[in-house]
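Pasting a structure here, questions to come.
Here the complex is missing a single protein chain, while all its other protein chains stay put.
Chain lettering (A and B) follows the sequence in which the chains are written, and residue indices restart at 1 in each chain.
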Amino acid sequence: MRSFAFWSLVTAILAYMTLPTLVVLMTSVNPTEILAFPSEGVSFQWYEKALTYPDFQIAFRNGLIVTGFASTLALIVGSAFAWLVQRYSFRGRGLLEAVLWSPLIIPHFTLGFGFLLLGGAFGLQQGYVMIVLAHMVLVMPFVTRAVYVSLANIDPNLARAAANLGASPFQVLMRIELPLVLPGMAGGWLIAAVLSLTEFTASLYVTGSRTQTLPVAMYNYIREYADPTVSAVSAMLIIVTTLIMFIADRAFGLRRVLAIDTH
Amino acid sequence: MTPHTRPDSPAGDAVEIVRVRKEFGAAVGVADVSLTVGRGEFITLLGPSGCGKSTLLGMIAGFVTPTAGKIIVDGVDLTEVEPYRRDIGMVFQSYALFPHMNVFDNVAFGLKMRRLPKAQIEAEVRRAIEMMKLTGMESRRVRQLSGGQQQRVALARAIVIRPKVLLLDEPLSALDKNLRAQMQVELSDLHRKTGLTTIFVTHDQGEALSLSDRIVVMNRGEVQQVATPIELYRTPANGFVASFIGEINALPKARYERAGEMAALVLPGVGRLTAPARAQWSFNDGAEVQAFLRPEQVRPALPGEAGANLLTGTVAAHIYQGSHTITRVEVPGIGLVETRVTGAEIISAHPVGTPITLSLDIGEAVLIAA
Partner (left out) sequence: MTQRRPFFITFLAPAVLTAVILVAAMFEVLQYSVRAFIPGALDVGGFTLDNFTRINRPIYWWVMLDTFYISFLTAIFSLLLSYPVAFALVRARRDWVRSLLVSLSITPLFTGEIVRTFSWMLMLGSDGFINSMLRKLSLIDMPLQIMYTRFGVVVALVQFSMPVMIILLATAISHVDRDCEKAAANLGASPGAVFWHVTLPLTLPGILSGIVVVFAWTMSAFSTPQLIGGGKVLMIANLAYLQGFSVLNLPFAATLSLIALVSALGSLVLMKSATSRIEKRLAIA
């Protein structure tokens, strides 16, 4: 009986967590502009509208550009840094780590504002360079952590054994360490990409009308119109991100990357 | 298989370790160790954990930088040479097999790094794999192998590069008891077949005694004794070596007295133990010495036996070990003395708590200046 009560409670809480998502999916196929619960019929017109709406098209393309550059740069810089932290101790390491981890704590609007002002100082405001830099800084802790965890799981004797067999430091890096952290890097890159693609607050500050990313375009749309077009965009985003996360978990053990150990 | 000794190897010693020292901050890991390893020799670094043996091995392989001293292999000073240019084979305690490569690629790795022609790599790897009885497993993933097989892959990988020296870092410790005994035999075979100069690190005295040409006993970063297994067991250089190798009874400190051909140990409160003096007992009359006796050099006295070296005590415990029994006897003024006799008769003949008289073979005892 106690167990039944407990699982009912857990189910109710999970319903609270997932219901909004289901409602978005539901409204995205609403046949009319006026929402009804439950909806009377199914229509895909809002998907059509979402996919043909120029603002969303441009924003989606902008988002892909920003995400592609930001998460790849974060991957390169973050992996190198994770390797460094794992391997060497040096003066100022703690400070550098703290600075690079800090975007997890810095409010996104503060960070976005900072990059806006920094862009202004260099005449780069609302340009791709600043957007990419802001996103890169925001997602780098996640990539760094993913690579760091993978590196920490490698037996340090493997590198020694390879060196002992005649592999130069570069060969050890390319033939032993890189292949072994590749899953972690891929998982980290996917997390970074999803976070960058859906980032809103900082983007609101650093993007302009020509460079806005999808979440910013959605925000602007919501403030003006009240039809289910945004439901359709949201539904597509939910499906895509869920799919990516599912694949990432299956292929690269996302739970380990996120440090959720359930045993 | 052709002998693995390198045709170009110069004459002289294979490895010379010259006053090598390693400090970790204020702590001394290895204290001025000097050691020479002959060509083709199987030498063992033996000692408790933390004695510096693994650090010394790491310095030979180049993973640990010595604070001072030199490491010379085949007449070449390698102290400043990076690990990957040393041509020293090593088998790690955890084997350190590359998990993303199969057996063949693991064994071939060192040869690929040396950029040998493909056909030659193929041939050499096949020979090594055959030698380690791994034929047919070339394309297996290393995670799918048993502990013993992983061990063989690690060995094949280390010997295929024809190293100047083979280092073995406690390679048997991860195996269970039966497999360990079997691998000991295989290691011995491998050494005989390849003739490789081998430095073996272990904390297991049994492994050390059965495998080695010579054993280096280490403690607290210092070499205690370098000797053949038999010398080590029979004539340990000091109390640490005596207690570390095999079981031994340490008697309390005694005064050494010499009277012609006879020597005597005067134990305060116990009495005199006497034996014909031995050549190596070169102590001054009245010197303080400590005697060490193996359990097999102590036996229960025969009924009615009389003589000089008898001690009476109380049986404290019997430890039955199948072929023999270890009996612990509490002797007043000395403490626990162990005796080792074949069979189990002693257990019923002298129950725990009853008195027993022991006869000590002092002539075989190891005497060390205290």
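Operating definition for what follows: a residue touches a chain if its C-beta (ideal position, glycine included) is under 8 Å from a C-beta of that chain, and two chains touch if they have at least 3 such contacts.
Here the structure is a predicted model, which means the values were calculated and not measured.
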**Report entry** Contact partner of the left-out chain, one of A:V29, A:V66 or A:M140
**Finding:** A:M140
Report summary line: On chain A, the omitted chain is touched by residues 2, 6-7, 9-10, 13-14, 16-21, 23-24, 27, 34-37, 76-77, 80-81, 83-84, 88, 90, 96, 99-100, 102-103, 105-111, 113-115, 117-118, 121, 133-134, 136-137, 140, 169-170, 173, 191, 194-195, 197-201, 204, 215, 218-219, 222-223, 230-231, 234, 237-238, 241-242, 244-246, 249, 255, 258-263
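Criterion: only the chains that are shown with their structure count from here on.
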Report summary line: dist(centroid_CA(chain A), centroid_CA(chain B)) in Å evaluates to 56
Query raised in the report: Touching chain A in the complex: which residues of chain B?
Result: 61-63, 82-90, 92-94, 96-100, 109-110, 113-114, 157-158, 161
Query raised in the report: Which of the residues in chain A end up touching chain B in this complex?
Result: 155, 157-158, 160-169, 171-172, 175-176, 179-180
